[in-house]
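A single protein chain has been omitted; all remaining protein chains appear in their positions.
To keep things simple, chains are lettered A and B as they appear, and every chain counts its residues starting from 1.
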Amino acid sequence: MKKSVFYGTLVAAGLAGGAALAQSATLSEVQSRGHLNCGVTTGLVGFAAPNASGEWEGFDVGVCRAVAAAVFGDATAVEFVPTTGQTRFTALASGEVDMLARNTTWTFSRDVDLAFEFVGINYYDGQGFMVPRALGVSSAMELDGATVCIQTGTTTELNLADFFASNNMSYEPVPIETNAEAQQQFLAGACDVYTTDASGLAATRATFEDPSAYVVLPEIISKEPLGPLVRHGDNEWGDIVRWTLNVLIAAEELGITSANVMELAQGTDNPEINRMLGTEGEYGPMLGLSQDWAVNVIAAVGNYGELFEQNIGEATPIGLSRGLNAQWTDGGLLYSPPFR
Amino acid sequence: MATITDPPSEGFRLSQLLYDTRYRSMTIQVIAFILIMSGLWWLANNTVQNLAALGKDFDFGFLSNRAGYDINQRLIEYSNNSTHGRAALVGILNTLLVAVLGCICATIIGIFAGVLRLSKNWIVARLMTVYVEGFRNIPLLLWIIVIFAVMTESAPQPRDFRENGSASMILFDSVAVTNRGIFIPKVVFTRSLGGNEVHTIEEAAPDAEEEAPRAAVGVYGSSRIATGGAGGSSNDDAAVSARDDDSASGVSREEGEIIPTSSGTDWVLILGVLLASVVGARFISRWATARQEATGIRPKGAGWMQIGLIVLPVVAVLIALGATLEYPSLQGFNFGGGIQLRNSLIALWFALSLYTGAFIAEIVRAGILSVSKGQTEAAFALGLRPSRTMNLVILPQALRVIVPPLISQYLNLTKNSSLAIAVGYMDVRSTLGGITINQTGRELEGMLLLGLFYLATSLVISGAMNLYNNSVKLKER
Partner (left out) sequence: MSETHSHSASYVRREMLPQQDPPALQTGAVKWLRENLFSGWLNTILTILSIFVVYWVLAHILPWMLGGIWTADSLTECREIRDQLYGEGGREVACWAVLVDRWHQLLFGFYPDDSYWRPILSLIVFGAAVAPVLYESVSRKLLLLTPLAPFIIFWLLWGGTIWGPLAVLAGFVLGWAVFRFGEPVIGSLGATLAAILVPILYWLFAAGPIASGLSSALPIGIESVPSDDFGGFMLALVIGIAGIVLSLPLGIVLALGRQSDLFIVNKFSVIFIEVIRGVPLIVWLFTASLLLNYFLPPGTNFDLMLRVIIMVTLFSSAYIAEVVRGGLAALPRGQYEGADSLGLDYWQSMRLVILPQALKISIPGIVSTFIGLFKDTTLVVFIGLLDPIGFSNSIRASTDWNGVYWELFIFIGLCFFICCFSMSRYSQFLERKLRTDHR
């Protein structure tokens, strides 16, 4: 690919008519390329960040790795493309990335107007507020006149405007480009309130020098269903990403973990497990993947619960509780359609 | 290249297009034109095809849709119900504001630093060198971020201004320097041309009963979304009321009292009067000079007349409008009243000025050095004092060297103001080129408008400065 790129430049980029990107053939393109291009954030604690040896880690990264494992049987066959709030949709629309796993809120206009397909929800979030304890505020309704730090390029600023307008309160927005700066501004007291998704608030608060000096207010002012998305028009590829996500969720429900998946893949009494893990039926080939695609996914990244606990769960410094993101059997909203 | 060739006697041949100097330039131009046009057509055609493939159209209609987001700093009326077009306009004005402020400030800083760098005082000269080299060799983006962070870290929070707080207002309690910005008193009018509202009881803080029914608007509940460990659970302790209830409801007023306000018409009137007085003062000055040239004696009191002509009418207008100062005061979370110079504006302004100032300092230094030493010596020999030497001999000559690169520095500053996003200053790049594009997905139209705006601004600035340059440059006769 690089060679063609190099020639392309030399021929003034103009005469380079690259191979046409057929919209319906993302899978074959990914397969021939040998790796998946997955759009992630440039860095969000717990969801996507490179570690000291340059490997990307995090909850969203896990979804990318799962898809790579499903397609190639190799969770490392993925190139992570960092995108900002502004560039993410163009990157996906132009085919620069095959999928976006970048805490993106599923909204009507993004789905319909921007022509993307949200394949599911991997994290149910909502916009919340964090304030210093010393401020003595216990409810978002007391925030009239407050100065609010927000990250730009997200749905956050619209939600905030709606919330304060509908409650007849005034506020002063301080838009900030990155989380790191917003954090610095908030800690220095340049804003009274820091607002972003509740998960982000918890993750940010966990790294403060004195977390107990800050409280996350109980109000959640928006629904932020975050999920991976692909381009409109390639349903086969959309199916692969959707059912990879469903494998993660269903595996937890069915008690399949990365530890026991190999054992269960030999065949079990539960026909759904058998269908999913490929000992019964032809589910993998129907997607254009191998028979043991789901086994690869779970063996590589674990099930949804494992992914959660590893990256953002209560055992990590971020310490998020499952809340809405528990299985439907545990009172959460995670509900995978059956493998049938 | 004047070439004398006899016109060929025989008729026109096709090869003449290439080998005859009379036609060759025409041929080359036509070929270049065709190539460029086909290149442009190719780009346009691709764009049309790509837009069609993505199911998008090319339409500026989004500018009249509701924007839905708020902008903290606005020079004109704007709310989240305004349109994207208006948001872009707010951004444009903000860009122009910071550009104008920055250019003025950068020039002052640059001249000071440039002159001081030539100072004989070793430590001052070194310090200025450190300043100039530091700012010239480190990216502006880094400076903007660092200056913004230093300002928020070093200034006190509004909370500290509460009673028993560690900070207090300065200049007779009229100015508050906080890490959200500097609050200064605002001039308001009790007899504003825009009309004044009369204070009534209904306008006071809403009653508690009113608050109850709308308390839940826009809230999606709380408990089940993960809020992480101890964060959400221990709010009860936090409810200890630290807020000053009196100040939260604003300044208490009696019923029937007129609320001073200021409207645009007031300021137009004041500026108009000021402008008229300045023009008048210029006339007096010209008359005085003419008298001086004719009689050799400058009329006594001309200077006082000028000052009086400038000051008195404005004062009269201010009194007529009933001007008073509205002091900022701590209200609830933040200071209210007065004018807030937001930190984002100050940080950006400061960073742009310091950065461009470092470049201007070098230009000024080079300009002063370019005037040969003989000029200074000649001026001294004529008995001119050092200050007059500078004003009458050195600067006019140095200015000719200084002005052209200064223009390009002003242009750079204006273009660099597009980094405002780093400190959350809502310039046109952040509104039109940022949130609007992001919310509407109209990147092609948005970027086109943005580019056109910057281009127009650059052309206007360079045009205006070139006019000035022509007026100061050496008149060759």
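By our rule, a contact is a pair of C-beta atoms (placed from the backbone, for glycine too) under 8 Å apart; a residue touches a chain by one contact, two chains touch by 3 or more.
Because the structure is predicted, anything quoted here is derived from the model rather than measured.
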Chains shown that the absent chain touches, full complex: A, B
Full-complex contact with the absent chain, from B:N65, B:S285, B:S329 or B:S458: B:S458
Residue, one of B:D70, B:E326 or B:E443, that touches the chain absent here: B:E443
Residue touching the undisplayed chain, where the options are B:Q49, B:N391 or B:N470: B:Q49
Selected residue (touches chain absent from view) among A:S28, A:S109 or A:T207: A:T207
Subunit B residues touching the omitted chain (full complex): 1, 18, 25, 28-29, 32-33, 36, 43, 46-47, 49-51, 53, 116, 119-124, 127, 133-134, 136-142, 145-146, 149, 372-373, 411, 415-416, 418-419, 421, 429, 433, 437, 443-444, 447, 450-451, 454-455, 457-459
For subunit A, the residues touching the chain missing from this view: 2-11, 13, 15-22, 41-46, 48-54, 57, 79-84, 86-87, 90-91, 94-96, 177-180, 183-184, 203-204, 206-209, 316-318
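In this text, only the chains that are shown with their structure count from here on.
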Chain centre separation in whole Å, for subunit B relative to subunit A (CA means): 39
Contact footprint of subunit B on subunit A as seen in their complex: 14, 85-86, 89-90, 93, 109, 113-115, 124-126, 128, 130, 133-138, 140-147, 152-153, 157-158, 160-168, 171-177, 181, 184-185, 188-192, 198-199, 201-203, 205-206, 211-212, 214-223, 314, 318-325
Residues of subunit B defined as touching subunit A within the complex: 39, 42, 54-55, 68-72, 80, 145, 148-149, 152-153, 157-159, 179-180, 206, 211, 214-215, 217-232, 234-243, 248, 331-334, 336, 343-344, 421-422, 424, 426, 430, 434-435, 437-439, 441, 443
